[in-house]
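Down below is the structure, laid out as structure tokens.
Shown here: the complex without one of its protein chains, the others still in place.
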Amino acid sequence: MHSFGYRANALLTFAVTILALMCAMASVSDNFNSPSPTSKVQVLNINWFQKQPNGNDEVSMTLNISADLQSLFTWNTKQVFVFLAAEYETPKNALNQISLWDGIIPSKEHAKFWIHTSNKYRFIDQGSNLRGKEFNLTLHWHVMPKTGKMFADKIVMSGYRLPQEYR
Amino acid sequence: MFQISSLPSIRALAMVLRKSRSLSIQRSKLKPMDWKGQKLAEELMQILLLVFAVVGFVTGYVTGSFQMMVLVFAGGVVLTTLVTVPNWPFFNRNPLKWLDPIEAEKHPKPQPQPLNSKKKFSKK
């Protein structure tokens, strides 16, 4: 039998189901976005380069990071988390990734940026392999949506090298 | 505005309604919906919600604002609730014709049973 409560319940259930569907479609619409981000990083200065008492190398550097990530933003984007990682290999480790700096881009207007900073997180090796080490600086980003699937991608910039001797 | 009619069938309807437990108790003067009205209300609810969903999605996508989509849809939900949930008179255009009390006395009542809502009546 139909009653007030029955109709209200049916309406609410239907409305919630439709809302879930709309969110799913919004997430799917993100797939149609073809972004074209760019970035450039300069190592301005190696501040110091030491071997720690525990035997691990550590280096501190000042970086100049500039990027344009505006094309990553869609109507369903809440924020973009961006970080710069130094990537290199050693005899013991096939891959090392050390995040040097990260930031949160809350909106499209902030997505074209230029920043001058020293590394936010300590660049420490598992061992003493950093002298003269060649490494890549990879700009990673993580697009966090308002609902649905998250996207992550990166730009690899190679050709950086640490000094041969400690400073 | 509710039409106050003096037809005896309306009075009989009111009497049977008060006795019957299966129809919901309305505090207001709104009468419950008839069968055709119920079907109309359900279909209207589904169509309205779907329309607002599509309109909301398109509005949000075109304006590039997720919030727009949610707001348009929320407004649509409220509107649909106001239109389809209460027992508006236009859902009661084909009212059920209950038996006159005099007619009902001609057919003796069965033994008291809890399921009197399932009683069949000869006129439809």
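List of remarks:
Labels for the chains are A and B, by order of writing; each one numbers its residues from 1.
Here is the rule we go by: a residue touches a chain if its C-beta (ideal position, glycine included) is under 8 Å from a C-beta of that chain, and two chains touch if they have at least 3 such contacts.
We take it that contacts and distances are computed from a predicted model.
Per UniProt, the protein behind the absent chain is "Signal peptidase complex catalytic subunit SEC11"; the candidates were "GPI transamidase component PIG-S", "Large ribosomal subunit protein mL43", "Signal peptidase complex catalytic subunit SEC11" or "Mediator of RNA polymerase II transcription subunit 18".
Contact with the omitted chain, checked across A:Ala85, A:Ala111, A:Leu137 or A:Leu162, is made by A:Ala85.
Not every partner is drawn; the one left out touches subunit A at residues 23, 27, 78-79, 81, 83, 85, 91-99, 102, 104, 106, 121, 126, 140, 142, 144-150, 152, 154.
In this text, only the chains that are shown with their structure count from here on.
Remark: subunit A and subunit B have CA centroids separated by 55 Å (rounded to whole angstrom).
Residue ranges on subunit B touching subunit A, taken from their complex, read 22-24, 26, 32-33, 38, 41-42, 45-46, 49-50, 53, 56-57, 60-61, 63-66, 69, 73, 77, 80-81, 84-87, 117.
Against subunit B, in their complex, subunit A makes its touches with residues 1-5, 7-8, 10-11, 14-15, 18-19, 21-22, 25-26, 29, 74-76, 146.
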